[in-house]
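One protein chain is absent from this view; the other protein chains keep their places.
Chain naming follows the written order as A, B and C, and within any one chain the residues start at number 1.
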């Protein structure tokens, strides 16, 4: 994890700002002879794309991805990876930079505005520049490739809490995910959120959320203890997503209140002659290493700071002002964080899959 | 973060197992001409040292640190760093390996036993080998040096929850930290924990905990967006500590339930002519960059899996067995995690301090 | 140095193949508030551009660079870096892939064809794919930015040997560099090379060369001993250029024949009160650290393997064949390696300048 690159053998470098001409990623270290296509990457990008419902920003971006390198067209038209870096590029098309003129010198409370200025002494204020959620399109594109690296792995995410309203886990149904604009696995709660978020949206307000990512089919043995533990790298990548303030694996913070007896994942031998865990408090990772159980990670997204209610702030020159944000924004950025979280977990797994194969053969 | 090394400019590599001859760290990239001493590092190690109360493991280790390189003795006897790697070494003295003979082939539920075996096909089962909490002595020693890298920085930690019992934050008093065996900032809750943990201990059980780390005096501008964010690296390092299952910055998971209005940290100009934040929901970090406010991080530690109650498990050979752990263990490993968490945060800050100085001058 | 990224604080990732739609670089870690422009980067690219004389490949590429991120336009139109990654892109326009159809399955002796196939099991044979010298355009573009990072540094290169014909160093004149198509600092030798290379070219043959890079104004103290020595990183980057088979610093291999007395660079105090070296056998680097003297590095480029004379080889299927290369190629690739070598040395210096500032303040 260094500057704008993450990963060790499966390495992703992203670049680009909200209102520059384009953004992109270089995916390096992908194994050769894997079939990829722009169309397939696009399906994942479309999940993250803004403007798909009234609950996400109205900025309209096609988010069309181009593969610029790292593939060799076969005679039948399929693209196979060659082992060289795969450059992915997405044009920015719907920049309305003038929307942001009035926050050029004003620090929006809760935004990265002040922090970037104090660090770099210069800031691309247009749409948040590099700190914009647009950067995450590059992550999702990279994640689409990561998914193909580990045979049989499946990485899915769901929104499990919006504001104070959590889902009822007994109603969890993965099939509901695509039936509502929230990636919500609980149809009843999805309805509740719809009303709740309409209120938030009309008030020009915003609200936080919790997302859960579940990775199934992860081979046991992934993770490099002591400082490249699989849960550590997942935590790191989830925390790198804009607005994330907390990360959990398995029981997470709830584990603090448990006893050792309650938290132990007992083991038996399965009918297939393989080890079987009787529970998954650990979230699929012990000692930083995957056990073969599903990996379960959650992360909390704060409410976006772009709200219509004026807040106290200051200017770059030190003047005290009121700030309200009129640009196009998400009432609940947590919704669009679902495919981003999936991509991050997929990348961490792909990297450790290759690393483990390297060290352990 | 790679294998057993973390950090970028301030880099720490640790090595060693619970029952090997010694463990240690190589601290690389430390600036030159900083005064350090074995005695000063020792004061931090003594905070983490086992066997200091009936609430931590009864293993007796002197944990005496030796500095083997990277310093130049001055005529007055002081040691100054030279800019070359500082090797720190701690001998293991109180290994009772035979205590562990009966778990040689048995996987303790919730432990890393199974995961190490499935990954490496071999495992140092004596005291947990590399996955033992003894490794964290090397982190604390490295953290003692990290604290000297950033002028004026202070990193303190406190235990804020044991099992289901959280402190009353209105009674927070840093001065109480050293008045009880828990690093508890709330004297009343400390008493409650004493009774509670006596019960846990006598039952041969264990319980989880939550630790909070506060770093003050951190210069603004530290953090390398997008993938070396300061909060990301703090999350990564806290998650790398044994038994940690969750990490939060500032409001953490509570932010999910807040509105943008409630979560915004408004700004005014202070009397000293400097920007002033009116609250710190962000925990001192915005867009991955420190703002100059105190950095607040929390992490949850699961109950240790070493308990006296028998649990279902299997052997390496696939036999179904009952496992109970008779070795010397902590009823609440969260207690000793406080100085470890401090060390991790101190290291992350030191690394980003140097990185920021490199990029920004 | 990992896969397709080099550098530590000043990090460059390149991507792209000879016959893909484009190639590019992401330059990460560049300090903020540095003025850069496409026009300035273009001047360096134009030095490397193919097709400028009859002595380099006749492929016609505009090599027009676009800056896609990492800069903020100022009101006066100038672009300033913002501290975020700078994406540079160059379109490929003059691909004639059909020229390469007949080497699709044939391994050209001395080329990377066989090695890529045996490693990846797939190969972009069009123009050499990733192993083509076209990739070096991205390096030169990155180097143009590196030059601006260290105030007052100047990095210049010259061709000092073509085939068996070395220059006469007593006639070295930097002003001659632009007066001939060889970057030759010795006008007389340039004339000799012209005749010599005409013969090589007409014979469809090729020949090797030696390039010398001189960096002046390098601050003392750059280099991270023991494994990030400045000369080590320069050697690594020069060796990463296509076709390079040897690298020297200062006296280089000639030092083997010298005695300690002859090789010692004695020191006196200069009239300006600063240390003064009386010679520069060391090439400006001692113990891996820059001394403030000019840095002198040389590298040897083998003759390109693309020649018209048929050579014995085999096909991917194991058939024995004769191979000759009919594409457009350089009789002496060493000529175009001059600006590439300059770029590599500039990048190494920029990286160590930032690293040293980080560690030493």
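In this section, a residue touches a chain if its C-beta (ideal position, glycine included) is under 8 Å from a C-beta of that chain, and two chains touch if they have at least 3 such contacts.
Everything numeric in this text was worked out from a predicted model, so none of it was measured.
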Per the touch definition above, residue among B:13, B:57, B:136 or B:236 touching the missing chain: B:13
Touching residue (missing chain; options C:56, C:131 or C:189): C:131
Residues belonging to subunit A that touch the chain removed from view: 8-9, 29, 31-32, 83-84, 225, 354-361
Residues in subunit C touching the chain absent from view: 1-6, 8, 14, 107, 109-112, 114-116, 118-121, 130-131, 135, 161-164, 200, 205-210, 220-229, 231-233, 235-237, 239-240, 242, 245-269, 273, 275, 278, 281-283, 285-292, 300-307, 309, 311-314, 318, 320, 334, 356, 360
Positions on subunit B where the hidden chain makes contact: 2-5, 11, 13-17, 20-24, 26, 28-29, 32-33, 66, 68-70, 72, 80-87, 116, 119-124, 129-130
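The criterion applied here is as follows: only the chains that are shown with their structure count from here on.
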Of all other chains, the one whose Cα centre sits farthest from subunit B: C
Shared interface numbering between subunit C and subunit A [over half = same, under half = different]: same
Subunit A and subunit C: spacing of chain centres that average the CA atoms, whole Å: 38
Touching two or more other chains - residue numbers and ranges from subunit C: 29, 32, 83-84
